[in-house]
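A single protein chain has been removed from this complex, and every other one stays in its place.
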Amino acid sequence: MIETLELAAIPAEDEALRPEIRGFLAEKLRGLPADRRARSWLGFDAEFSRALAGRGWLGLTLPAEYGGAGRSQFARFVLSEELLAAGAPVSAHWIADRQSAPLILKYGTESQRGFYLPRICRAEAFFCIGMSEPNSGSDLASIRSNAQPREAGGWLLNGSKIWTTNAHRSHYMIALVRTSGSPADRHQGLSQLIVDLSLPGVSIRPITDLAGDAHFSEVFFDNVELAADALIGQEGNGWQQVNAELAFERSGPERLYSSMVLVQCWLDYCRGAKIDDDATRTALGAILAHLSTLRAMSLAVARKLAQGQSPALEAALVKDMGTELEQRIPDLIAQALGRFPDRPVPSELLRTLAYLEQMGPSFSLRGGTREILRGIIARGLGLR
Amino acid sequence: MIETLELAAIPAEDEALRPEIRGFLAEKLRGLPADRRARSWLGFDAEFSRALAGRGWLGLTLPAEYGGAGRSQFARFVLSEELLAAGAPVSAHWIADRQSAPLILKYGTESQRGFYLPRICRAEAFFCIGMSEPNSGSDLASIRSNAQPREAGGWLLNGSKIWTTNAHRSHYMIALVRTSGSPADRHQGLSQLIVDLSLPGVSIRPITDLAGDAHFSEVFFDNVELAADALIGQEGNGWQQVNAELAFERSGPERLYSSMVLVQCWLDYCRGAKIDDDATRTALGAILAHLSTLRAMSLAVARKLAQGQSPALEAALVKDMGTELEQRIPDLIAQALGRFPDRPVPSELLRTLAYLEQMGPSFSLRGGTREILRGIIARGLGLR
Amino acid sequence: MDSLFGDAARRLLAETFAPQVLDMAERGELPGQAWQTVEESGFLDALVPEQSGGAGLRLPDVLPLALEAGACGIGMPLVQTLLARAWLDAAGQAHPDGPIALAAFGVAAGDEHIEARAVPGALAAQWVLAAAGDDVLLLSAQDAVRTRTEGHGNLDADLRWPAGAGTRFSCSGAASGADKAGAILAAMQAAACSALMAGAMQRVLVLTTEYAGQRTQFGKPIGRFQAIQQQLSVMAEYVWDAHMAAQLAFQSEGWRPQLMLAALGKARTSSAAPIVADIAHAVHGAIGITEEYALQRCTRRLREWRRAAGAETYWAGLIGADALAAECSALDYIRQSLSAVIA
Partner (left out) sequence: MDSLFGDAARRLLAETFAPQVLDMAERGELPGQAWQTVEESGFLDALVPEQSGGAGLRLPDVLPLALEAGACGIGMPLVQTLLARAWLDAAGQAHPDGPIALAAFGVAAGDEHIEARAVPGALAAQWVLAAAGDDVLLLSAQDAVRTRTEGHGNLDADLRWPAGAGTRFSCSGAASGADKAGAILAAMQAAACSALMAGAMQRVLVLTTEYAGQRTQFGKPIGRFQAIQQQLSVMAEYVWDAHMAAQLAFQSEGWRPQLMLAALGKARTSSAAPIVADIAHAVHGAIGITEEYALQRCTRRLREWRRAAGAETYWAGLIGADALAAECSALDYIRQSLSAVIA
């Protein structure tokens, strides 16, 4: 039986970061309408990321020797929650900061660390993750992109990746590719390579999404020559590394706040229009109450991370429930607003609502579908 | 792709049954509190069943030559909906009327029809269905009860059945047992036998349910000697027959009205106490609207039955959604009542609510679990 | 019900409103050619009496057309135009050419301005039939100051005219309740949205089952996984239920939707819409989020039509209030107020 999570408090020194971050955001986001801010971690703004880096807020948990701030997981929690609740456009550096940097720190050579981490902290290296392929979504074992060892050393990369967030505006991709064997070998023979996306043979086709944005891409590799140190971690160990990486991906507060700009926008409207009916009160209270328990659970996961544990199961559980709430919030708000069709609703609120209704389904695709997360939980329950 | 259902009207001559039934029920159910009526098709009252039979309302769709009324499926729909909405204690004859009689009519010999059907129509033969066994629930292929041919002719029955509704107060059981082969043969070698429950070697242990009632039993067969004509239908054809029978079971309006007494009791309370708040209005409207579309779908299934079709897929679909609504209704009403804890709620309503909250889960166990019904639908969608 | 009319209407809409045509409308340009084709087909006058030059059909007869408009994801107010033309004829007014949007809610006729908020499909309309108090106004959509209400691909708009604009139909003579001008327009919009949603959901079910049968993961089509099968079964249930709700919403002896049946239709289809859309996207995964794949237009419309003219909460509330005020039993309320079969 899996243990339930215990309440964890944010240490005072980490909580102390909050006013400074708020001041920064109030200035940087001034005038940005809610429906733009609702994009948050799909909002790409390299300049904003550099400004954050200028404040020392990229690589917050990385060691100082690599340009990081050496702060705790709780500090990172406070920063993330302020950025996401405000709807800051964090997409440019988000993956590098959240996934790539910890991966490089854990599995990289000293020279890889020394090269990439300071650049990530300075917002000079944006990363994307190459996992899905046209014929493999959640089923990563079926990956066909492959890198052959070159005689001169290094690798020759061929194949393609799809649904890669920000590929067309990132500097590097950490790609999961086959370096030996065939798809029949399943998870054996997969490795992670860092691909400089400016190399010859790399071509990128952005894909327009249903909201009219192009946040993901298809990436083609045609005999791309990579140096030997493109390999990150151990050859053939890519599957294990990816799962460790996904645990980072799943444990952050971004699995909670994707609809927070909408909640705030709706709350502002209700207060401004003096709306205080029963349907509104109940929906608002239900949303806030659930956000509160999920936030507490997310903090408990952060504590486990801070203690050096790998709370993969707990992270999967919090993520699955968190994305479900994120997806449910637009629906609850649509119900509350739709209760009173004669009341005029500001366009900004309707745009924000419509955007999140449409993008909501993607919240449970990133980092493992619902079925996969529930499979992880079922394993934790001893059922498989 | 499966076709959606088309609206069907109840013919005027069948609709005309309604006032007569209402008059009868008004008299018979006078003074029976809602929490007793909420038991409806678990409410056993042999005298009530005999009174119904006296009006010619048992075996309504059976041919007149066997004592039936030769009426249409729509007549049966009207009768069933009036009985269930009123919460009449129909359990004594329900299974015989709904499942056993059509089964005997379809698969029985002339002599079996001549013997059983008139008795069913006179409420002199109550039936139960022996399917589940201690180690087989939905997995009927794993049945271990077996009947061996006797040298003198007939069968020797051994084994046991469990969760048999009304076994301890029925005259006959239609049991699915193995007559050849072993569980490894799966659905081969199963047959249906009509077991006279008064025979030597039959023993019955009622099981108390969570509401304190004993509506189902465990039944043991210890060398029960059955005559040759205990076999109904073809030897070895039991699995096919059972599935045809379950299609009857799934297609009735009882998959809709299990919580109807509660709805009415709640509605009476709200009108009496002049309750007209937003939460109540919305919940009531949602319940009535969904009951209405499901009723229309159920009528469309009745039309297909009347046309001699076997709408197994449609019945599974309507049943799955119908039981889900039946189960959801107590929850919706609990939410609406629980919105205003200071309002006094009559005990009768609370008892009815509590009973249905607790028994609700059983609605989706009878006649195929949710997973099984959804499997049937998935097959209809071409997915398996 | 698979009448000749239905078949012909379905074929025409599917041919006329190709994705490129819908894209054009979503960019805010009226697809004049497509509209002209439909106009010439006579379908737009289907509900207008024969003596006024229409086809004199009853509401249930045009359900196939409305379902197909939903299945195509047509955002311009086509079904609404059929209803609006019938309304105008009944009011003794010849109808203008071009698409007519309905503004059943959110209209404020003040001393300086007439404002209509979040009018469904207004960016692709030439006219707006608006309920303002006891009266109804026929306004030129193209003369209005129009502000797009939502985001990408949406056709709703806030509209503003100077006071006194348009043609005013005084309806204050009408009785109360369901016969009030606002209630009639609301029922028209609710019935239209019911059928549009039901049609879109059927399309979404087809797209999703086909995709689940083709897309392979872990060595087999994803439609073979029990978890996916269970979700698709639930989706099918809601789609069938929505179809039944739309049929009920379209039961009428004439052209005019009955208020409580329209309420039922809008309540049920609006409840189903987000569930169906969410399952469809969950099964499709990333490809469902792309602009080029057909799913997104249907699901976007589902969410728009669900929010248009009151969500399920509003319409269920209306039914609940009506049932509380009635004196019959719950079963009789369902049988009498929420059921109908027009032969």
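Chains here go by letter, A, B and C, matching the order in which they are written, and residues are numbered from 1 within each.
Heads up, the rule we're going with is that contacts are C-beta pairs under 8 Å (C-beta built on N, C-alpha and C of every residue); 3 or more make two chains touch, one makes a residue touch a chain.
Note that the coordinates shown come from a computational prediction; the quantities given were computed from them, not determined experimentally.
A.B. asks: Pick out which of A:D97, A:E218, A:E249 or A:D320 touches the chain that's been left out of the picture.
C.D. replies: A:D320
A.B. asks: Give the residue, chosen from A:S258, A:T280, A:S347 or A:S364, that touches the chain omitted from the document.
C.D. replies: With A:S258, A:T280, A:S347 or A:S364 as choices, the missing chain is touched by A:T280.
A.B. asks: Quick one: say which of A:L17, A:A69, A:C270 or A:A334 touches the chain that got left out.
C.D. replies: Reading the full complex, the residue touching the unseen chain is A:C270.
A.B. asks: For the chain not shown, which residue from A:L5, A:A38 or A:L157 touches it across the whole complex?
C.D. replies: Answer from the full complex: A:L5 touches the omitted chain.
A.B. asks: Considering the whole complex, not just the chains shown, which residues of chain A touch the missing one?
C.D. replies: For chain A, the residues touching the absent chain are 1-2, 4-9, 81-82, 85, 260, 263-264, 267, 270-271, 275-276, 278, 280-286, 288-297, 300, 317, 320-321, 371, 373-375, 377-378, 380-384.
A.B. asks: Which residue numbers on chain C touch the omitted chain?
C.D. replies: Residues 225-227, 230 of chain C touch the chain absent from view.
A.B. asks: Over the whole complex, note the residues of chain B touching the chain we left out.
C.D. replies: Residues in contact with the chain left out: 35, 132, 135-139, 142, 162-163, 207-212, 216, 279, 327, 331, 334-345, 347, 350-351, 354-355, 357-362, 364-365, 369-371, 374.
We adopt the following convention: only the chains that are shown with their structure count from here on.
A.B. asks: Would you indicate which pair of chains has the most C-beta pairs in contact?
C.D. replies: Pair with the most C-beta pairs in contact: B-C.
A.B. asks: I'd like the Å distance between the centres of chain A and chain B, where a centre is the mean of that chain's Cα atoms.
C.D. replies: That gives a centre separation of 51 Å.
A.B. asks: Between chain A and chain C, what distance separates the C-alpha centroids? Give it in angstrom.
C.D. replies: Each chain's C-alpha centroid was found; their separation is 37 Å.
A.B. asks: Per the centroid of Cα atoms for each chain, what is the distance between chain B and chain C, given in Å?
C.D. replies: A distance of 39 Å separates the two centres.
A.B. asks: Which residues belonging to chain A are in contact with no fewer than two other chains?
C.D. replies: In chain A, the residues touching two or more other chains are 279, 339.
A.B. asks: Would you mind listing the residues of chain C that make contact with two or more other chains?
C.D. replies: Within chain C, the residues that touch at least two other chains are 228, 312-313, 317.
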